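Accompanying notes for the structure given below.
Of the protein chains in this complex, all but one are displayed in their positions.
This part shows chain A:
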Amino acid sequence: MVSEKKNFAHNDIETLRSRVIVERDRVTSTASTDFPHTYPGQDLAFNLERFKEMFKIKINRLSKTEMEFDMSGIDASIANAFRRILIAEVPTMAISNVFVMNNTSIVVDEVLAHRLGLVPILADPTKFDFKTKDDTPMDTNTIVFKLAVRCTRNPNAPTTETDPLKKYNHSSVYSGDMIWDPKGDQAERFKECPIKPVFDDIVIAKLRPGQEIDVEMHCEKGLGQDHAKWSPVATATYRLLPEILINGEITGESAVKFQQCFPEGVVDVVVENGVKKAVVVNPRKDTVSREVLRHAEFENKVKLTRVRDHFIFTIESVGSIEPQDLFVQAVQVLVDKCAQVKRALQAALHSE
């Protein structure tokens, strides 16, 4: 056999195991292979000690509504489970019943109710019970809001005024006009953080003089899988950490071109001995546009991969629950589910 010159595009076992390979018009090595007997000589059986050692979480960004963190050393299935639970299975409170006393606006009752339902409510869902169909509304499972707005002419506005916001009072109905009506001991229980819509400036309807909206709303606890209004996140998502490998050196003008193939800050052009040279500085910023793979001159010089077990996780909360709490709750949901499965399995084993 002829001795093989190592081709850059050739993938060694370690790359195949730990990297997703981003090619020009396909993605390869997408599936996880971290289980025994995949590769000769490697055990890869799950090992708690090693997991503890490898698993890392690093928070990059955190605000009231958004969080980005790195989670590495974990299988995609688990990371995806967190993502799915965040979207669909962390409970929140949302308006589910609207009682229309009067609605003379052009937004019809069903649409008004639908819009109200989508308004995120700032209330701790852990302090409420799920309300089943047969349950009567109680202070333990229901929050009551009232919205009574009537549009009138603004007597102080000049006659030439054309802006409806100035010309009329209450020409727009905002979520801030919703008033919490505490029932039972709710006023006491939620003294610390009174219940209200997360944002006060969501437009619910527009009115003109003489029109009126008078509704009562009941919030219930629910899950995102039943209706998107109960989803606590705008979205929860992750991406794999990108990796840019350069074979040899990219110098001269093509270094600049190389740099331009990536978003700003991914590749730097340094001058070494009077020669421009492309250096990857921050692959995390890469959006994996694969632009670099389009150009013939970089063929075999660059390889794009993504680290299979390194998730850059983003949680965008709608604001009712802060993102760091959301993740903890999501983990708790998963733990509870596992416990349930465990119990069921045990029961099945014992019954035999």
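In this text, a contact is a pair of C-beta atoms (placed from the backbone, for glycine too) under 8 Å apart; a residue touches a chain by one contact, two chains touch by 3 or more; residues count from 1.
Keep this in mind: contacts and distances are computed from a predicted model.
Undergrad: Which of the following names does UniProt give to the chain that is not shown: "GTP-binding protein RAB5", "BOS complex subunit TMEM147", "DNA-directed RNA polymerase subunit beta" or "TP53-regulated inhibitor of apoptosis 1"?
TA: Going by its UniProt entry, the chain not pictured is "DNA-directed RNA polymerase subunit beta".
Undergrad: Can you say which of A:S63, A:T235, A:N300 or A:Q332 touches the chain missing from this structure?
TA: Checking each option in A:S63, A:T235, A:N300 or A:Q332, the one touching the absent chain turns out to be A:T235.
Undergrad: Write down which of A:S18, A:S171 or A:T314 is the residue touching the left-out chain.
TA: A:T314
Undergrad: In the complete assembly, which of A:T38, A:T126, A:T287 or A:N300 touches the absent chain?
TA: A:T287
Undergrad: In the complete complex, which positions of chain A touch the hidden chain?
TA: Missing-chain contacts on chain A: residues 20, 22, 25-28, 30-32, 76-77, 79-81, 83-84, 87-88, 100, 103, 106, 108-111, 114, 118, 224-225, 227-229, 231, 235-240, 263, 287-291, 294, 306, 314, 316.
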